[in-house]
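A protein chain is absent from this complex, but the other protein chains hold their places.
Naming follows writing order (A, B, C and D), and every chain is counted from residue 1.
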Amino acid sequence: MEIFTLLGFGEKGWGVLILTGMALTLCVTLASLAIGAVIGAIIAAAKLSNRWWARALGTAYTTIFRGVPELLIIYLIYFGGSSAVTAIGQAMGIQGFLGMPSFLAGALAVGLISAAYQAEVYRGAYRAIPKGEIEAASSIGMPPMRCLRRIILPQILRFAIPGLNNVWQLSLKDSALISVTGLAELMRTTQVAAGSTRQYFMFYIVGGLLYLVLTSFSERVFNSAERRSNKSMPRGMGQV
Amino acid sequence: MDFPFLLSTMKALLAATPTTLGLFSLSIFFGGLLALLIVTMRVSNNIVARNFAKGYIFVFRGSPLLIQMFLVFYGLGQFGVIRHSFVWPALREPFVCAVLSLALCTGGYSAEIFRSGLRAVPPGEVEAARAAGMSGFLLLRRIIAPIAFRHALPAYSTEIVLMVKSTALASLVTVWEITGVAQRLISQTYRTMEVFMCAAALYLILNFLILQVLALIEHRLNRHDRRPAERKPSVLSAFFGSRA
Amino acid sequence: TPSQAKEWKNVTITLEGAYAPWNSTNPDGSLGGFEPELADYLCDHMKVECTLVASDWDSMITSLNAGKFDVVMDALSITPERQEVIAFSIPYANTHAAFAAPVESDYAKAVGTGDVVKMAPDYSGGKDQIAAMRKAFDGATIGIQAGTVYAKFIYDNFKDVATIREYKNGAERDLDLQTGRIDLGFDDTTNLLASFKTADEEMAITGPEIAGNVFGTGEGLGLRKEDTELKAMFDEAIKAAIADGTLEKLSMKWFGTDVSPE
Amino acid sequence: MSATPRLSVRNIRKSFGAHEVLRGISLDAHDGDVISVLGASGSGKSTFLRCINLLETADDGDIVVNGEEITMKTTSHGRSAASRKQLDRIRTNLGMVFQSFNLWSHMTILENIIEGPVHVQKRPRAECVAEAEALLEKVGIADRKDYYPAHLSGGQKQRAAIARSLAMKPKVILFDEPTSALDPELVGEVLRVMRDLAAEKMTMLVVTHEMGFARNVSNRVIFMREGQIDCDGTPQDMFGGKGSPYFQQFIRHMETENDAA
Partner (left out) sequence: MSATPRLSVRNIRKSFGAHEVLRGISLDAHDGDVISVLGASGSGKSTFLRCINLLETADDGDIVVNGEEITMKTTSHGRSAASRKQLDRIRTNLGMVFQSFNLWSHMTILENIIEGPVHVQKRPRAECVAEAEALLEKVGIADRKDYYPAHLSGGQKQRAAIARSLAMKPKVILFDEPTSALDPELVGEVLRVMRDLAAEKMTMLVVTHEMGFARNVSNRVIFMREGQIDCDGTPQDMFGGKGSPYFQQFIRHMETENDAA
């Protein structure tokens, strides 16, 4: 069958290229999620702070990084970053174009975007924590950082699980946009294969299925996290 | 800076803005309805409904919108059955297809967002409502939905803003909205950064306005968390005195 | 910015690698097609080491100007607007354009099918044929690739008689031509011929092929404006490829028709 | 006393995991009955009340309200009410005041109170508001009607919760420690309200730790121990020394406390 030759690992098969693209997608997404978690937490804290300038900064960040199309942010980081690197290179006497590594630029760009989304998720989760429980922590003299780590974070994670799952899925799909940096991730590989063979439907369906494979792994992780966090919850709505 | 060029670019992009807004508002509306349906199935006790909802969310959230849209628009038309059925006159239209795939996709995302809102509803308050004889739609409408919506709003605003940007894909199916027009200009002029900057400014303004409205709603809905002191005294009470 | 006095020993050429038959990717990741083979010839002729790199269409020109590549070879039509941003070599191809329709449809085999008409940018030399086509295609829906030189031709001549729908790329337009959302496609013949193959020859060209410099001077290599030496080297090599028949040979091999510029 | 009891509970059983919290409880309550449910913490009193209006589904046993049995069904998913409609109708006549109040946090006190009458019973809003204000007046928090629950003191919340269930004018009310957050003065007020309700033939089941209430207001006292009814009788009998040894010991503490006074 033609399909099996085209998708296989033989001479005429696209298997190797596509699986490599898939691995690259996974790596970029994981890296960007990690970057986004750190920055997102800081932004969420800023938005919840009672200092007006912190709130304003946080709001500006989330407005811009959520409001501007992802593609443009990737362009700015990649080309902006690259010209910075090139300028530094020239200052040190190295001629010509010095690219920012595609992987780094891509992960950073998607990470910055995902930070804005994660910040909103964390903020919503924070608001769901009963106030009294935080008061109980302050009343025993628990310092703010410890209260954050022991009382707030565990509960934020509990309420944030579904939202984080959403962000993960978003970043997975945003990672498809960084093909403009020349990174041959899953989406670009799919499109190249489709354009080269003119088998559009087949490769798009295969690409879609491979994204679903990635999702199904993550779904497992999120489901087990959710089940764990439900243990302490009174039997409530929206959980099965 | 080539101002005449920027100006003509901006003009072209502004002309495409109504298309973007139309795609956006219709897909948010239908996607929202769909999400309500899906989330109801997702939390129901009926195992068939629940698994259908799980599957739906899995597929539509897990695969790229680009691929979904491609398959809906170009894929469905490959089947003679569909081409000769009553849905074809609608599916034939690019705009309908674009709204359809945007709504299908946001339906999956929003359903999960709504579900996380449901998880935050204090069970005690639901019990109080049941004890008062509320159930089904009434319970949902009066108690669960208002509380869940408050909790889900931050995440839902994100989804809404995301939808504004997702409409950019509609040019794939020949609906020429802002991004599509921008890309067309780029392939005519190769002035990538300038055109993209104009488009970005436009999206930023749109999203800023939308986020502003959403923040206002959030502020209003969270009255119960604020102290009465923060409630602005009404002009009338200054004249007539307040009863408190 | 690269130095002016650069000795060109190594040249990086970028193409999309997904635009068969002009350029495409092989399953092993290498690049093939009309343009890669032509590039091999040109580089041999210039005695420089060439590296072919696949990259995304959207960022190609930005990357060129940022210095990431030296040459873009991706079926770029030479137009005045684009010349404001980059420099072009002399054309290495000048394709014809034509309408395509499903073989069974009412619009198939319109008058003039099989002819080649040469038109000037003001459409002189083909006014009669245009009039005939306007009559034949009255009320049709025509699909074109957005932002191409062909789009302008359709808008100028058929806006009042037909519905025009713009696609992001030709492949998608061809799919819609098959499902019947549109009646006609208008594009360069190399593109159409390639898609007829995938569509099991259920579509064919209808009406005359349009040639001449109505769509500009053809497809050329994109270069940075400051690399004038490189442009001169490529111009020279392209002239050689035309002169010794290499271009025609490659064109027949990949397109089944001769796209050599006049 | 009418022949058919207003509320009749037959052989209710309930386990949480391996832990059997209710081990077969039966009870009849007629119009105007005020039944105090006493028992140690953790003996299953709240669970018992919650089983009566099916907030928890008992593993076994029947609930009959106004002579109508709540029909149950058993699916693979567990036991549950067979008819949603029937359950809602019955619950409308079966008020509940929660131990933890459970006021709706997104509504003001007034909104909390008119919610049921307006949206469940579909009564005209203006009428409900007037009644709600009268009720709030009665429990002494009329000046707090536009506050949200988060801004009330414990006792104010408890009174709002009581007013909320009275507003539905149910035939039977289940009270779970309705005076726990109240000062003696207010306890007196609330007891007076409850006496009035009893006079109007309302049926009440009251979980309480106030022995004063059990003695003076109720006409029957039930003592729960380890998920069963250990003993029950009139307050006169029970407090007059006729209860089981366990009950004697349970109330002795109260007495020593008062003695010391």
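Convention: contacts are C-beta pairs under 8 Å (C-beta built on N, C-alpha and C of every residue); 3 or more make two chains touch, one makes a residue touch a chain.
Since the model is a prediction, treat every value here as computed from it, not as a measurement.
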From D:8, D:93 or D:156, the answer for touching the chain not displayed is D:156
With the missing chain put back, one of D:33, D:56, D:115 or D:177 would touch it. Which one?
D:177
Missing-chain contact, candidates A:42, A:85, A:104 or A:151, resolves to A:151
Spell out, residue by residue, where the missing chain touches chain D.
16, 38-42, 45-47, 99-100, 140-141, 144, 151, 153-156, 159, 176-177, 180-188, 191, 209, 211-212, 215-216, 239, 249-251, 253-254, 256-258, 260-261
For chain A, enumerate the residues touching the unshown chain of the complex.
50-51, 130, 132-133, 135-144, 146, 150-151, 154-155, 158, 229, 231-234
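Just so we're on the same page, only the chains that are shown with their structure count from here on.
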Walk from chain A over to chain C along touching chains and report the minimum step count.
1
Per the contact rule at the top, check every chain pair and give me the one with the most C-beta pairs in contact.
A-B
Measuring from the mean of all protein Cα atoms shown, which chain centre lies nearest?
B
Of all the other chains, whose mean CA position lies farthest from chain D?
C
Here the gap between chain C and chain D, centre to centre from mean Cα coordinates and rounded to Å, is 82
Taking each chain's centre as the mean of its CA atoms, chain B sits from chain D at a distance in Å of 44
Would you mind listing the residues of chain A that make contact with two or more other chains?
71, 75, 79, 200
Residues touching two or more other chains, restricted to chain B: which are they?
74, 78, 122, 124, 192-193, 225
Take each protein chain as a node, join two nodes whenever their chains touch, and name the resulting shape: line, ring, star, complete or other.
other
What chain-chain pairs meet the touch criterion?
A-B, A-C, B-C, B-D
